[in-house]
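The other protein chains are all here in position, but one chain of the complex has been omitted.
Coming up: chain A.
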Amino acid sequence: MSYQLYRNTTLGHTLQESLDELIQYGQITPQLASRVLLLFDKSINMTLATRVRSRLTFKAGKLNTYRFCDNVWTFMLNDVEFREVQEITKIDKVKIVACDGKNVGDEGSSKK
């Protein structure tokens, strides 16, 4: 079972909205939409782990809060600077939700 973490992204939200629209028009069943989302979870996890190569670093002025529950870390940072090879972006407030990366490697290799 892959993390459903990535459903809460721009890509994930647009997919969910499109699926909801199709369900509204009666063109697909909710069950099919659910299967699509599960497949999305598997794909995005695998793709990010294997096909993405870019590296981003960040430095925050302040760690406002942190939380660790159900093996999920949630951080609220203030005054953050994201840096990617000479390109920097400054953000005032950043929320980071992070899941354990240990399992992700198995997902790609396991056969259905």
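List of remarks:
Everything below uses one rule, namely that contacts are C-beta pairs under 8 Å (C-beta built on N, C-alpha and C of every residue); 3 or more make two chains touch, one makes a residue touch a chain; residues count from 1.
Heads up, the rule we're going with is that contacts and distances are computed from a predicted model.
Missing chain, UniProt protein name, picked from "PLP-dependent transferase", "beta-aspartyl-peptidase", "TATA-box-binding protein" or "TAF1A polymerase": "TATA-box-binding protein".
For the chain left out of this panel, the touching residue among A:T9, A:T29 or A:N71 is A:N71. Considering the complete assembly, chain A touches the hidden chain via residues 65-71.
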